[in-house]
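Every protein chain except one is present and positioned as in the full complex.
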Amino acid sequence: MAKVDFANPRMPDGRAPTSQLMTLNMGPQHPSTHGVLRLKLLLDGEIVVDVEPVIGYLHRGSEKLAENMHWVKFIPLTDRMDYVSAMHNNHGYVLAVEKLLGGPEQNIVSERAEHIRVFAAELSRLCNHLFWMGTFMLDLGAITPLFYALRERETILGFLEELCGARLTFNYFRFGGVKYDLPDDPTYLPRIKEFLAKMPGHIAEYQKQLRQNDILVARLTGTGPLSREQALEWGITGPMLRATGVAHDLRKVAPYSVYKSLNFEVPTTTQSDCYGRLHVRWAEMVESVKILNQVVDRLANRNLEGIHLNPDYAGGKILRVKAKGEAYARIEHPKGEYGCHVIGDGKQNPSRVHVRAPSFANLQVIPLMARGQKIADLVASLGSIDIVLGDVDR
Amino acid sequence: MDIQPQPSKVPLVPILQGMGVTLKHFFKKTVTTQYPEHKLPLADRFRGRIYLKLETCIGCTLCAQACPNGSCYMVDYDPGFDTPQNKRKKFPAVEISKCMYCSLCEEACPTDSIRMGKEYETAAYVRDFDYKPDRLSQNEHSLGRGPAQ
Partner (left out) sequence: MDPLATFIAGLLASLGLKVPDWVAMGLSWVIGSVIVFTIVLAIGGVFTYAFRKIFARMGHRPGPNRVGPGGILQFLADGAKLISKEDIRPAKADRMAWTAAVYVSVVFTVMAWAPLPWSEQAIFTNAGAGVLLILAMGAIAPLAEMLAGWGSNNKYSLFGGVRAAALDVSYEIPMLFCVASIVLMVGSLDTNAIVRGQHGVWFVLPQIIGFVIFFITALAKAGLAPTDLAESESELVSGFVTEYSGMRFGFLFVVLFSQAFFIGAMMTMLYLGGWQAPFGDQLPILNTFAGPFTAPLWFVLKCGLLSFVVFWVWVSLPRVRVDQYLATAWKVMLPLSIANFVLTAVLVKTGVLG
C-alpha cells in the first residue's frame, strides 16, 4: 500500500494543491471502518485527495502461531480470521493440508463429506453476504436493512449451530471430512428446504426496499470506480472483480469439492462501482440458494456414499496427523480468493502456513477508489469491498 | 450471467416503495427473543463450557495436548475416591476465560470424559475462571453462580 506524503501533498492529478489540505485520521476507532482499520486521509474540504490505510491493529500472528501447534489446532484459529464466514477459512486450510495428506491420486474425503462441506460453506456464504448488505447499508445511513439481514442470518446461524455446535467460530472441517454428520433430527433438511424456499422472497424484499431507491442510486452510481484493468492489476478477486465484468469464480474456473457437478451461474456486471457490487452480491445470494437446494436434495434423497469423517483422521488421531511437502489450495471465499499455502516437513506441526486473505488483497485498492471523491463516497467504497479486519490483519 | 442494474425511471416511487416495506414490518410481530426471560433452545451439539467426568478420566493428557491455546492443562488432583483407571491422579484443569470452545479436547478424549456442556452463562463477579477438576465436574448452578439448569 502506497504511502502518502503528508508533508508535501499532491493532488490526484499530480499538481501542487492550491489550498491548504487537511489531514484527518479516520479510525481505528471509527463507526464505519469495520473494525480497527485506520485510514489517514488527506482532504481538500470534503474531497478525498489521498488515502493511506494503516493496518495491523488486529494482528494476532495466526500464521506464526500455526508453526508451533499440531496441524489440526490451526483450524479453530482460521475461524477467527474472517469470523463472518468462518466455514470458508476452514475449508481453504483443510483443502491445503489434505493435498499433503492424500496427494492428488488418493481421495481421503468421501462424497458425502464433500456435500456436507459445500452445504456448510454455502450457508456461510449466505450469512456473509447478508451481513455485508446490512453493514453496507449502515455505512450509507440506512439502518433497517441490517435488521432484516440479521433476521435471516440468525436463522442460518441456528442451522449451523445444529450442524456443528457453534454459531460463529465453527471449527467444523477436519482433514478427511467434517467433524459431525448432519444432525439426526429428521426435520433438519426439510426445515432448511423450507427456509431456502423463502429466501428468494427475502432477497426480493431487500431489493424492493433498496434497489431503485433514488438516494441510494445517486450515492452508489459512479462511487468507488474500479476498472477491469485496475482490478486485474491489483489482484482483486471475488464480487469486486466480478462487478468489473470478469467472470472469475474459482468454483467454476478451478472447481474444488463437488462444485463441478453443481449447476449455478456466475453473476457479473460491467457497472464497476458500488451499485454494481451490490447487485453482484444479491445475485450471488440467489445462486447460493440454488446450490444449496441441489446439495440438500442430494443429501436428502440420494444415499451418498461414505461417512462424514475419514476414520484415519478421527478421534485421538487428529493429533497424530503428520504431513510432508508443500501445497497451496484456493477456494472461492465470499470475499474473494482465499488461498492457503502450507509447508510441512513430516512433523506434527506445519513448518509454515500462509494465508492469502481476500480482504487484505482487496483492501489495497481503497486509495484508487476513493481519490477525488467525497468522504461519504470513501465510506461507501470501503463498505463495498467487504473487509473483515480479522482477515486483513490475521 | 450479466446483470444490468436498472435505476427507476420515475423518481420518488422507489423511495415510497421502500418506506412501504418498513411500514409493513412495523405491524408485524417481532422476531427477537427476550433473553433473560426466554432463551433460544440450544442445539444438541451446542458447545458450552467444559465438563469433566472424574470417574472415567484416565489422565492420558490428550486433551491438554489437543488444546490450541493451552487453556487446558494437567494437574495433580485427588478426587477423594478411588480411581483405578487413573493411578497417577492426573486430571485436566481448564482456564475457562481462555478457552475458545473449539471442542478439540472433547474430540481427542478416548473415554469421553471431557465434554462440552450446554452452559454458557459463566459470568461471575469474582475473577477466578481457572477451573480445577473439582469445579470442572460441577455445573454452574452447584457452583452458585449460573442460574438453575
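First chain written, first letter: the chains are A and B, and each begins at residue 1.
Note that a residue touches a chain if its C-beta (ideal position, glycine included) is under 8 Å from a C-beta of that chain, and two chains touch if they have at least 3 such contacts.
Since this is a predicted model, take the numbers as computed values, not measurements.
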Residue among A:V54, A:L196, A:I215 or A:A254 touching the omitted chain: A:I215
Hidden-chain contact residue, picked from the options A:E46, A:E233 or A:D312: A:E46
Sole contact to the chain not displayed, among A:A142, A:V178, A:V266 or A:C340: A:A142
Residues in chain A touching the chain absent from view: 22, 24, 30-32, 46, 137-144, 146-148, 151, 209-210, 213, 215-216, 218-219, 374-377, 379
Chain B residues touching the omitted chain (full complex): 15, 18-19, 21-23, 25-26, 28, 30-32, 34
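One rule holds in what follows: only the chains that are shown with their structure count from here on.
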Centre-to-centre distance between chain B and chain A (centres being mean Cα positions), rounded to whole Å: 25
Complex contacts: residues of chain A adjacent to chain B: 69-70, 72-77, 79-80, 144, 148, 151, 154, 158, 161-166, 169, 171, 179-180, 183-185, 205, 208-215, 217, 221, 245, 265-271, 275-276, 279-280, 283, 315-316, 318-319
Chain A-touching residues of chain B, taken from the complex the two chains share: 1-8, 11-12, 14-15, 17-18, 21-22, 25, 31, 40, 42-47, 62, 65-68, 100-104, 107-110, 116
